[in-house]
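Notes for the one structure printed next.
Here the complex is missing one protein chain, while the rest keep their positions.
Labels A and B are assigned to the chains in the order they are written; within every chain, residues are numbered from 1.
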Amino acid sequence: MTNLTKSLIGILAVSALSLSAMAAKAQDSITIAEWGGASQAADRAAFFEPFTKATGIAVVDDVWQGDMATIATQVSTNSYKWSLVRGESALIKRGCDDGILERLDPALVGTADQYLPGGWNECAVAYSTFSTNIAYNADKLKGGAKPESIADFFDLGKFPGKRAVRRHQTYFLELALLADGVKPADLYKVLRTPEGLDRVFKKWDSIKDQIVWWESGSQPAQLLADGEVVMSTAWGNRIVAAQKEGKNLQIVWDGAGLDYDWFMMPKGSPDKEKSTKFLEYILKPENAAKISSVAPFGPVLKKAIPLLKSDDIADLPTNPANAKNAFAFDANYYTENDAELAIRLANWLQK
Amino acid sequence: MTTTAIERIASTLVAVIAIAVLFFLMVPLLVAVPLSFNAEPYFSYPMPGLSLRWYQEIFGSTVKGIEWRNAFFNSVVIGVSASILATVLGTSASLGIARGDLPFKQSLQAMMLSPLVIPVVVYATGAVYFFARVSLIGTYPGLIVAHALLGTPFVMITVTASLAGYDRNLTRAGLSLGASPWRVFRKVSLPLIGPGVASGALFAFVTSWDEIIVTLFLAYPNQQTIPRRLWAGVNEQLSPVVIAASTLLFLVTLCLLVVTEVLRRRNARLAGTL
Partner (left out) sequence: MSTIEIGHDVGAATLDKRRLERSLQKAGRHQRLISVSLVAPLAAFTFVFFVIPIFAFFTFSVANTEVPRGLPLTSEAIKEWSGEGRPPQPVMEALTQDLQNTYNRTAVIGAARRLNYDIAGFHGLITKTITNLSEPITQPDVSSENTDVPDGFSIFGTSETTTTPTQTLPKDAGERLVSIDSRWGEPRYWQAIERGTWTITPIYLLTALDLRIGDDGSIESVSPDHRIYQALILRTFGVSAAVTMIAVILGFPLALFIKRQPANRASLIMFLVLVPLWTSILVRTTAWLVLLQGEGLLNDLIQWLHLSDTPIALIHNRIGVLVAMVHICLPFMILPLYSVMRSIPPTYTRAAASLGASPARVFFKVYLPLVFPGLSAGALLVFIMCLGFYVTPALVGGPRDQMLSYFIAMAVNRDLNWGLASSLSIVLILIVAIALLLLKRFSASALAK
C-alpha cells in the first residue's frame, strides 16, 4: 500500500506542477473569440501569427456564435474569458449601447473619416468587409438549371430538396423580403412595419419543412459538400475557402448582405493593454491590407485600400460588379429590435 | 408437446431479437472506427484506400496536432485530479456512513448522491454564476472541483458496495491489538475494499474524461479538453480527424473497462474468500 501512497503523491505532485506550468504559460497571451473555420484561419494567418512574431504576445483562439449574453455575463461577474471578440456591426452597436464594451482610446481608433462609411465606432475597430450569400453545390444539382436569384431559394418546384439556413434573424429576414420582391433599399422600411415581419414568416412558412438549421459558420460548406442540402445561406468567404479545397461550391451573388467585422473588447478586460497593442497592430495600413491577400475580405481602413492588389479588389464581394441587388445590414434596426426578433424566431421554430 | 414447441419458438424469437439488439449496440462503433483509417475525407464504404493521415494530424507537429495533444494533456490532468479528489472524499464518506451511527444519515446520503440525478445542464448553469462569483470559472481548480463532484456518487456507490461484504470485527480486532486507526485502515480495511475504491476512482476518472456539458459552461479557451474539441469538431466540421480522436478516446475507455472488469472479479473473489 505504501507503493500506492507513493504513486498517489507522485500523481498529485505532477498535477500541481503542470497546473502551475499552465498558469505561467497563459501569462503572455490574449484570447480572441471568433466564428471558427475559414474566417478564423484567415485572421490567424493575416494577423495573429505576424502579431505574435512582432510582439511575443501569443493569441489563443476561441469560438463563439454571437451570443452577446456571454459577454454580458463575463463583464457582470468580472470573470473574463475573452480579451477581444470578433463580431458584426449590429453586435458591436448593441454591446456599446448596453455598456458591456470598453470604450476605446480616441487616439487609437481615430476618426470616422479614416474608415469606410459606417466603419467607425467608439467601442470597436472595424477591420474587414464580409458578405452573406446563398450558395449551392454545382456537383450535386440534378438537371441543368442553376440557382441564379434569391427567389430560387424558395422555389421547391425548380430546385427540390433541403435548404440550410442560419438559425438567426440576420439575413433570415432580408432574404425572405428580397425573394418576396422588396427592393434592397426598402428592406428596413418594410421590416420596421409589423406587416413586414408577418410577410417574412409567411414566406418562410412556404419552405419551412425543408429547412436544416445551421449555427456554426463551417456547417453550410459541409452540408453542401455532403449533399445534405441543395442550397444554403452562408458567409461568402467560407464558400470561397471550400472552393480552394477543391469543392465545386458556388455563390449566388443576387441579394448579398454586406457588413463589417469588428474587434470589440469586453468592458473592464484585464488584458486591455495587450489587446490595445493588437488593435494598434491591425490598424497600421500595411497590416490591415493583409487580410485581402488570404481571404475575400476587404479592409475598412481607407489608407489600406490603395495597398491592395487590383485582383484582390475584383474578388471582393463588396464590389458592385460582383454583388448585384446587394444591401448593407442596418445595425440600428437590429439594435432596436433584436430581443423581440430572437424571441419571435425561436417561437416560430417551435411551431 | 405443443408447450415445448411454443417455448422453442419463443426462445428462438428472444435470441433473434437479442442478437439484433446487440448488433444495434455495437454497430455505430464497428462502422465508425474503420472510417478513421479512410484515405479520403468521406464517410462512406467501400473506402478508396487506407491511411493513417488523420492520426498523423493528431500526432503530427502542426498547430492542430499540438492543440490535440494539449487537449489530451488537459483531459488527463483534470481527470486524474478530479478522480483523486472524488476518491478521497467519497471513500471517507462511505466509511463514515457504513459505521451506521451517523446523524441525519438519510438526508446526508441523499444530498451526496444528488449529483447523480440532477440534470447536468441545471448544475452547469447554476455553477457558471457561482463559480464566477468565487473566481473559479475558467480555472483548472474550478473544473476539477466540478468534475470531482459529478464523480463522487460513483465512488460512494462502489465503495459502499464493497463495504457491504466487509466484516467490521476485523477493524475492531486490529484496534484492540493496539494498532492506530490509520494503520488499521491501511493494513486491514484498504486491502479489502481496495478494488471497490479503485473501480470508484476509475468511474470518477471516466466521468471527467467524457464530461462535456459542465466543461462547455465552465472552461475557458485555455482549458481545451478532448470532449470540447470533439464537440467543436462535430459542430463545426465533421472530419475524419474527429473520428480518429473518437477512436483513440474509445480505446482509452476500453482499456479502463478491462481494468475495472479485472478489479470486479478480484473484488468478487475477495468477497468469496472472506
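Throughout what follows, a residue touches a chain if its C-beta (ideal position, glycine included) is under 8 Å from a C-beta of that chain, and two chains touch if they have at least 3 such contacts.
Please read all numbers here as calculations on a predicted model, not as lab measurements.
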Residue in contact with the excluded chain [from B:V80, B:V128 or B:V184]: B:V128
Where the missing chain touches chain B, by residue: 3, 6-7, 10-11, 13-15, 17-19, 21-22, 24-29, 31-32, 35, 43-45, 88-90, 92-93, 95-97, 99-103, 108, 111-112, 114-115, 117-131, 145-146, 148-149, 152, 156, 206, 209-210, 212-213, 217, 227, 230-231, 234-235, 238, 242-243, 246, 249-250, 253-254, 256-257, 261
Chain A residues that touch the omitted chain in the full complex: 67-70, 72-73, 97-100, 111-113, 116-120, 129, 162, 167, 185, 188, 212-213, 226-228, 258, 260, 298, 302, 305, 313-314, 316, 318-321, 323, 326-330, 332, 335-337, 339-340, 342-343, 346-351
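Here is the rule we go by: only the chains that are shown with their structure count from here on.
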Chain centre separation in whole Å, for chain B relative to chain A (CA means): 37
Touching residues (chain side chain B, partner chain A) in the complex: 73, 77, 80-81, 84, 128-129, 132-133, 135, 137-138, 140-141, 186-187, 190-191, 220-222, 232, 235-238
Residue numbers on chain A that touch chain B, as the complex places them: 1, 8, 11-12, 15, 18-19, 22, 26, 31, 33, 36-37, 60-63, 73, 77-79, 81-82, 215-216, 218-219, 222
